[in-house]
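Contents: one structure, followed by commentary.
For this depiction, one protein chain was excluded, whereas all remaining protein chains were kept in their positions.
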Amino acid sequence: MMGKPIATTRTVMGVSTGKLAVWWLIVSEIVIFGGLLASYVMHRIGHPEWAASAAHTDVRIGGLNTMVLLTSSLMAVLAHAAAGRGDGPLAAKRLAVTIGFAVMFLCVKAYEWTTEISHGYTITASGFWQFYYVAAGIHAAHIIAGAIIMGFVMMQARRNHELGRVELIGLYWHFVDLVWIFLFPLLYIAK
Amino acid sequence: MFELLDLKQGSSYAGDIDQLILMITIITGVWFLLTAGMFFWLLFRFRAKKDESGQYVTGDEPQLKRWVTWPHMLILLCDIAVIVMAVNVWYTVKQDLPEADATIRIIAQQWAWTFVHPGPDGELDTPDDIRTVDRLYLQEGITYHYKLSSVDVLHDFSVPIFRLKQDAVPGREITGWFKPTVQGEYGIQCAEMCGIGHGIMGARLILQSASDHEFWIQSNSPTPVAQVTGQ
Amino acid sequence: MASADAATHDDHGHGNGKVPGALRGFLKDDHEWFYFQTWMILTGLFIISYIGPFIGEALHMFAITMVTAFGIAVVKAGLVIKRFMHLMDEPKFIWQMNATALVFILLFFFWVAPDVMSHEGANWGNQAGASITMTTHIEDFDPDVVWTERCATCHGEEGRGDGPAGTAIYPRPTDFTSRAYWATADHDIMATAILDGGVALGRSRYMPAFRTAFAAGHGGGHEGEVDTLPGERTEQLIARIMTFRPPPEAAPAPAPVAVPTREPTPTPTPEPVIDDTVALDGYGLIPGGEVVPAPAPAPTGPSEAELAARAQYIQGRVFN
Partner (left out) sequence: MATAAPHAHDHGHDDAHPEESWVIKYLWSTDHKIIGLQYLFTGMAMAIIGGYFAYAFRMQLAFPGESVPTYGVVSPAQYNAMVTNHGTIMIFWVAMPVLIAAFGNFLIPLMLGCDDMVFPRINRLSYQIFLLSALVLIASFFVPGGGFGGAWTSYPPLSSEAGYSLTPLGSTIWLLAVALEFVAFLLGGINFITTTMNSRAPGMKYTDIPMVVWMIVLASIIFMASVGPLIAGAIMLLFDQNLGTHFFDPTAGGDPLLWQHLFWFFGHPEVYVVLLPAMGIVAEIITTFARKKLFGYKTVLYTAIATGILSFFVWAHHQFVAGIDPRMANLFTATTVLISIPIAEMCFVYIGTLYGGSIRFTTPMLWALAFIFEFLIGGVTGIFLGASGSDIYFHDTYFVLAHFHYTFFPIAIIGTFAALTYWFPKMFGRHLNESLGKIHFWGTVIPFNMIFIPLFILGVGGQHRRIYSYEHFPELFQPWQQDLRVMATVSLLVMLVFQALFLMNFFYSIFKGKKASKNPYNANTLEWLADSPPAHGNFLHLAEMPVVHRGPYEFNHPDRDEDYWPQWLPPEGVSAAPPADPEPAADPEPADESADQDADQDSDQDSDEESAS
């Protein structure tokens, strides 16, 4: 398709089309994570015996991951600030750091999961563990998807193309960080 | 309406449910005929004619808007009436548990019903319980509680003559009640998809008089030696 | 505190007057310093929420853990939404649609919780939720109880294939008291029939599969090895069925089929499902053996009148 259609350029609602689409994406993600966490909380309150399994989650690793994601959120918003000033290469550099934090988050999670699985806490070990792996798993999948797309946006930003997209991937990244902000107490602290 | 389909009312609350269905039929029937009548009349009255062209009506004109807002309000009243009647019937059938003269246990499994009758001593889960498969022997005129459970998948204990349906959820024990008011042999169905044999999961309901039932209990109660191991 | 900075946030000030010396190279203007401050607040809140549970346990006040964990999570979320996502600077329908999605989820939670969260309610009790195992999944698996509850419905109390639920099925359930059956019975065929149902053998589809039922109440397999519990339980049930075996006749009956005591095949790969329409006669095709004519149904069992009544409306149609 040659060039973007005129439809994309119109902003009747005062919000750029891309941002509007990302906000609608966030609405659909709220409902997906919301449904999953609502089911988890219902079962958690219904099954007090799950606290025994929950005791085996490692708060230190969860805390480290929370710090990693918070810092990556900072770098994402700084990249957006740089893009706002039209400074593509700086935005690209900061996006690269964000992706680095994302990879770090995944490595920490990989280490965390392997230790837990080696201790016998597999997905079928108990009711808690199945929700633990599904919730953290879907979240990690969103991290991976976000990091990949951020890679593309970074490459374009380096050549000062489509700088508007830096803000959009930043919005998505903040949302993924928000989900983790709620996942952390639910999975690690509620013992 | 049910006599036409020769479906007798077999339980104490069957009449209430039929009454509710009749009331809803009347209310919705009246609204349907009014609306359909208006619909066809407008089609006939305003069909395209040679000289006449359509009018410009924005729908805000008060005397025309009344034709929509008035039915709107009346339907709200009818809805409230239906809700009150429905909740009333629902409370008598599903929420309120009258005093039970006897309690039976109904266990649904993939493709058969097992009924546990308390037996001569009237107590459930005692060695003298009578366990029957696909044939439920009950006495007309006394109030029964049923403890419904399933051992594998979802089933639904459905007795059309009682107008009763209740899903058997594996992992739960659901208590309900009915009071037979007729005698004879009727059908029990499984009304929830439960796999390949869902179609053969019918059972028979035999409602007996007091004496016949007593005779059945004596003749079918297992000998004192607990042939059926109570769990 | 957050609102105080909102003013500076909009001016996109390009001077970096307020940026402290150390970070000058990193933060390019006040605007970015504002983001960095937000990050520092978030880190502080995180540390509080991290320490909270330890204080809570020390003082045995569970409320502290809850407040620090979830209360701070909400505050952190608010900060990220307001300052990083600039939600409040967008037209107001953006945050309204997100709030609507959240309201729908809360609605879902509060209207489903009475069924899933609590284990008692009007007229129902959730045994599984309170992890009471049901009759047939009791730990001490009792073949007699299982036979009475699950098998006798179709196979009959004495195993003659005359159970009340069995009369509705054609071909008839297996009669374990007939010698013809035992002459050609094969242990593996019986185990597969019990575990994976009649369909897996191409026989009558109305023999359900019990692998799931026998594995139930047993919280998942251990590491790596296949869940052997259904196999062991099937062996006990087969031993129970063997009791129906008729005593050998006066003439020296062939040596009883030795029950091979070997490890049950972990996951018997069922042969391809034979087209259902084939099994019209009694036992269908026993692999390798010739077709054995169906034994005459045992005399006892449902009375003639009932059989006639059933036959009347089955009207001889063949269905299975």
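By letter and in written order, the chains are A, B and C; residue numbering begins at 1 in each of them.
One rule holds for everything that comes next: a contact is a pair of C-beta atoms (placed from the backbone, for glycine too) under 8 Å apart; a residue touches a chain by one contact, two chains touch by 3 or more.
Treat the numbers as computed from the prediction; the structure is a model and nothing was measured.
For the omitted chain, the shown partners it touches in the full complex are A, B, C. One of C:Pro143, C:Pro164, C:Gly197 or C:Gly231 touches the chain omitted from the figure, and that residue is C:Gly197.
Checked against the full complex, the one of B:Gly15, B:Pro98 or B:Gly187 touching the unshown chain is B:Gly187. Touching the omitted chain from chain C are residues 91-93, 96-97, 99-101, 104-105, 107-108, 111-112, 114-116, 121-124, 126, 128-129, 131, 133-134, 137, 168, 196-197, 199-200, 205, 208-213, 215-217, 219-221, 272-273, 276-277, 313-315, 317-320.
Although one chain is not drawn, its touching partners on chain B can still be listed: residues 1-2, 5, 7, 16-17, 20-21, 24-25, 27-29, 31-32, 35-36, 38-39, 42-43, 46-49, 52-60, 64-65, 67-68, 71-72, 75-76, 79, 82-83, 85-91, 93-95, 110, 152-154, 156, 158, 160, 163-167, 169-172, 174, 186-187, 189-200, 202. Residues 1-22, 24-25, 27-36, 38-39, 42-43, 46-47, 123-124, 126-127, 130, 134, 138, 149, 162-165, 168-169 are the ones on chain A that touch the missing chain.
In this text, only the chains that are shown with their structure count from here on.
Contact topology of the protein chains: linear, an open path with no closing contact. Averaged C-alpha coordinates give centres for chain B and chain C that are 29 Å from one another. Between chain A and chain B, the centres computed from C-alpha atoms are 49 Å apart.
For chain A, the set of residues that touch two or more other chains is empty. Residue ranges of chain B in contact with chain C, taken from their complex: 94-95, 97, 107, 109-114, 131-135, 149, 151-152, 170-176, 195-197, 200, 202, 228-229, 231.
Residues of chain A that touch chain C in their complex: 13-15, 19-20, 23-24, 26-27, 30-31, 34-35, 38-39, 41-43, 45-47, 49, 59, 63, 66-67, 70-71, 73-74, 76-78, 81-82, 84-85, 87, 90, 120, 122, 124-126, 170-171, 174-175, 177-178, 181-182, 184-185, 189-191.
Chain C contributes residues 12, 14, 27-29, 31-32, 35-36, 38-39, 42-43, 46, 49-50, 52-53, 65-66, 69-70, 73, 76-77, 80-81, 83-85, 90-91, 93-94, 97-98, 101-102, 104-105, 108-109, 112-113, 116-119, 129, 131, 219-221, 223 to its touches with chain A in the complex.
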